[in-house]
Each structure stands twice: as C-alpha cells, then as structure tokens.
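Missing here: one protein chain of the complex. Every other protein chain is in place.
Up next, chain A:
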Amino acid sequence: MSTLTLRQEPPERLDFLNVNPLSLSGLSEADAAKLPVGTSRRGLTLGDCYTISLDGSESLVIEGGSSRLDRVGASLDGGSIRVVGDVGQRLGAGMRNGSLTVTGSAGPFAGSGATGGTITVEGDAGDHAGGAVYAAKAGLDGATLIIRGTAGDHLGDRMRRGLILVGSAGAHAGARMIAGTIAAVSLGDHPGFGMRRGTILAGATGTVTPSFVETGTHDLVFLRLLARSLRPLSPAHADLAAGALKRYSGDLATLGKGELWVSAA
C-alpha cells in the first residue's frame, strides 16, 4: 500500500489528476516528489506538500485531506484510493474503474462524468455531486456514487447512467436527468426538474413541481429488483424501495419519461 502523508494545509488549490496508483507505480519516490500538483505560478510539487511512501501496489492512501485537494481519483481506471480527510472539487471526475473512498467530505462535482467504479463519501458532498460540470453533456455516467451524509443542491444534475445513493440532498436533485437512478432518504424542493428519463426514489421531498403528476401507487417487480440491488449498499434505502410508494411522472415539460417515487408512509 502506497501512502502520501500531508505535511500541512496546502497554501493553494492542488490538482491530483495525475496522482493515482497507476501513475505512481512506475515512479521512484524521488520522481513522484517532482510531480507538479500546484495551480499557481509557484510550481508546487507533490513532494512539497506530502511525505511519500511508495510500494508499487494498486492501493494508495492519502493521509490528510484538504478541501483544496481537487480531482482526486479523476480518470481513475483501476486500483483504489482512500483519502483520510476531506477533498475538493471533482472527486473521481471521469473515473472509469476502481474504488475511491473519502472519510471526510467532498467539494462540488463529485463523480462528474464518472463512467465506472465506486465512489464513497463517508461525510457530506457539495453542490452538483454526480452533476455535470460546465459545458459537459452528462453528470454521473455509469459509476456508483455513495454519499453517507448530506449532498448539496443539484445532486445528479444531468446524470446519464449509474446510481447515486445519498442520505439527504438539497434542491433540484436529478434536475435535467437523462437517465440513471437516485435513491435518497430525503430530497429538497423540485426534484427531477427538467428530467427526461430516470428514476428518483426518496423517503420525502420538498415541493414537487407542477409539471410532475401523481400516477398512484404501484406494486412493480422493478421496485423489488431495485430494493434487492440497494440492500448490499444501504439497508435503509432498500427498505424504502420495498415500502409503499407514490409515483409521480415527469418532467412533463420535457420528455416526461422520468419517475419520482416517494414514500407513501
């Protein structure tokens, strides 16, 4: 297991796009220390900020995170990264495979454009978790994003594929959703605003927009399958899917093939 240990709070935002098990596997510790991670003219390197211990394995532990640590695990294509602490924006953005775990909280755009693998945030996530960055066609795109705490607004904005499982989230969860599944204990106002397809499951929501219509209660095989797939990740969310649910269809302002399932209890 390779380890990076933070010396002190970074003096500027750091970009960890090129810090992952694969990129470090062929480097000596001295070479790894020269990797540029700074974002200012000062040219900060990995060795300026972290004590480095490498063993060439597929597991990397970052001891000591920071809200200034951007793009941790971005474009990850295998192996695992565990961050003990917080991370900044774009955690696991564009990730294709592997496992990414953050014991603290994540900044905005966690999992944006991620097509595979599993991202777990044990704390909270900022706005646009699983959402699309500026000019991107899609947010989460096939990966699994688990947020044990609270996510901000615009969770899964323009999400295209995959699963987001979250404790609670703010307004506009699943906005402009193209497809995929969001499961949450509670969501804020206007879930699914502008969604075309996809499934949102919530124990409770804020105001539902008038361009969603209630279509009654249903006992569908799909819901039992959903509950089964959620149980290994979170029994609470699986119980939600297995319970009595009201179905809303929307967003009728767009394609209208999305569905919002809200606990009827």
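Definition applied: a contact is a pair of C-beta atoms (placed from the backbone, for glycine too) under 8 Å apart; a residue touches a chain by one contact, two chains touch by 3 or more; residues count from 1.
Just so it is clear, contacts and distances are computed from a predicted model.
The chain not displayed here is annotated in its UniProt record as "Formyltransferase", chosen from "ABC transporter", "Acetolactate synthase", "Formyltransferase" or "Ferredoxin reductase".
Within the full complex, the residue among A:Thr103, A:Ser186 or A:Thr254 touching the omitted chain is A:Thr254. Not every partner is drawn; the one left out touches chain A at residues 11-13, 38-42, 67-68, 70, 89, 108-109, 132, 134-137, 158, 172, 175-176, 189-190, 193-194, 207, 209-211, 213, 251-254, 256.
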